[in-house]
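In this view, the complex is presented without one of its protein chains, the others remaining in place.
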Amino acid sequence: MIGSVNLLIGLAMGLNLMALGSSRLPSVIRAMAVQGVALGLLPLLMSEHFELLVALAAVGTVIIKGFVIPHLLRRAMRAANIDREVEPLVGYVPSLLLGAAGTIAAVAVTYRLPLLPEHAHTLLVPGSLATIFTGFILLICRVKAISQVCGYLILENGIYLFGLLLIRSTPFLVESGILLDLTVGVFVIGIIADRIQRAFDSLDTRKLTVLRE
Amino acid sequence: MNTAVSFLELPARLAAWLLLAPLLPGIINRVKAWVAGRRGPPLLQLYYDLARLWRKSVVMSTLASPGFIVGPAVAWVAVAGAALLMPIGAAGGALSFRGDVLLLIYLLALARFATAWAALETGSAFEGMGAAREVSFGVLAEAALIAAVLSLSVQSGSTTLDAMLAPSAWPGAVLLASGLFAVLLAENCRVPFDDPNTHLELTMIHEAMVLDHSGPPLAVVLHGASVKLLLFAVLLSEAALPIGRLAPGAGAAALAGSVLAVTAGIGLVESFMARFAFRRVPLLLTAAFLLCLFALVLAWKGGAQ
Partner (left out) sequence: MTGDLLLLSLICLAAGTAVGPRLAGAWLALTLAGASAALGAAILVLYGGAAWEWRSAVSLGGEALHLRLDAVSAMFMALLGVVGGAGAVFAQGYWTDGEHPDSAPRGRLWWDAMLLSMSVVLLSSNGLHFLIAWELFAISSYFLISLERERREARAAGWLFLAASHAGTLCLFAFFAVLAGRNGTWDLGPMQGRAELAPFFWLALAGFGVKAGLFPMHVWLPSAHASAPSHVSALMSGMAINMGVYGIVRFSGWMPAPALAGWAMVGAGACGAVLGIAFALAQNDLKRLLAYCSVENVGVIFMGLGGAMLGAAHGDAPWGRLLLAGALLHVWNHGLCKSLLFLCAGSVLHATGTREMSRLGGLWRAMPWTAALFAMGSVAISGLPPLNGFVSEWLVYLGLFDAVSGRGVLGWAAMPAAVALAGAGALALASFVKAGAVVFLGAARTEAAAPAHECGALMRAPMLALGGACALLALAPAAAWPALARATGAWHPAWADPATPVPLAVLGFVNTALALCLAAAVGALWARVRVNGLRRAPTWDCGYAAPDARMQYTGGSFGRTASDWFSWILLPERVMRRPRGPFPPNTVLFERVPETVLERLVSPVAAGVMRLASGARRLQHGRVQFYIVYLVGGITVLAILALLG
């Protein structure tokens, strides 16, 4: 069980780096979507016996993170005719190295944290820290609104992963948190993409600076 | 008796490396032809080429110094020496001592130095371009290679190749194998880093470096490149599969099968992938380096628990 959980989280950590290293928006979106699916499956593996609510939440997460949101983003991209290059502020190689350093640091830091024994051998905490860090790098180092949205979603994936630490003790709270989070996420992103797309021809956040007053 | 065996063993080993190596490019070409639905060149094409080149006369640039001939010879000896250090299954390397793995890596670096030096002998812009790319990408490839062997060394607690090539548990081995495969493609100038078939000088690395070579020196260059390819295929196989622990017969079969699989894999990559733009190559090599680095951290942390 721990093996497959770690495998999925490891995959998510790899996808972090893939999102940092890819120069095309569609591949960033794809990395984010696959990560969403991988992480969405986690609750199923982690709970000891089958629970309907958990299964529903998991399926919902997979559908929304893996399909709905990517679809919204792709549509926004097509509709606004966005150039598919990512346009990094910080180059791909440096952000990749930064992400890798963050991942290693996350693993190193986790060994020093006073974790419950059942969490000490999973990648939950380092995976979550690394994913949050990756989200921040994407938010800081990328120019386009779509890649910023992807950064935000990856950040959110990290927070979600952290929340899974509590799934044993308060499963219901975690489930409802996830669902609430997803709903808000879909709304916010749908609205943002739609608004930006209408207000500007491009989805370039640099142009949002004219709104600062 | 032992000395007699080892006395015969060295030439036998060397002959095996040198004679088998030119098969690999042939296999790759057959795989590519098969995917493309062509008949393709004969499997032994490189042998014919080498034999023909060995008999040809040489045209040398008026600008070139004797280093132009020395370079390929040095590179060839360095690669052949590295091959001799490489253990073959349970039989081990021809010479095995503590730290031989570093000698192997630095022999490959010596080959790079000699090839690049010879390329610059002619004063040609294209060859300069190829050499510049080779030595620059070599930086990343070497860092990845050191990270990879360091992870093997941590895993086994040894710096002797014989003992080191015992693969780790599988997540680390997979990371290491994919990292090493990317390094293999880069170091041997295959797609997506370089296109061995193209004749557009601006896009080449290795082929651009050897543009002006002809006759026996070119044969030596081509043969050295094939030995290097075989060397990397063996390294990759032994780093990922527990070949050293099998019985000699099974080990040899597993090694041959896995080298064949790696070679076919190269052919498939070349059939289905396009060469990357040069500005993307460092990114790919960085990714290879990170794969090896993560394998290293896994190996290092794995034992600490």
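Which chain is which? They are A and B, in the order written, and residues in each are numbered from 1.
We adopt the following convention: a contact is a pair of C-beta atoms (placed from the backbone, for glycine too) under 8 Å apart; a residue touches a chain by one contact, two chains touch by 3 or more.
All values reported here derive from a predicted model rather than from experimental measurement.
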Residue in contact with the excluded chain [from B:20, B:50, B:73 or B:174]: B:73
Contact with the hidden chain (one of B:220, B:254 or B:287): B:220
Of B:34, B:47, B:106 or B:276, the one touching the omitted chain in the full complex: B:106
Those residues of chain B which, in the complete complex, touch the missing chain: 54-67, 69-70, 72-74, 76-78, 81, 95, 97-99, 102-103, 106-107, 109-110, 112-113, 116-117, 120-129, 131-133, 135-139, 141-143, 145-147, 150, 153-154, 157-159, 201, 211-212, 215-217, 220, 282, 293, 296, 300, 303-304
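Operating definition for what follows: only the chains that are shown with their structure count from here on.
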Contact set on chain B toward chain A in their complex: 171, 280, 282-283, 286-287, 290, 293-294, 297, 301
Chain A - residues contacting chain B, complex: 7, 10, 17, 21, 23, 92-93, 96-97, 100, 103-104, 107, 111
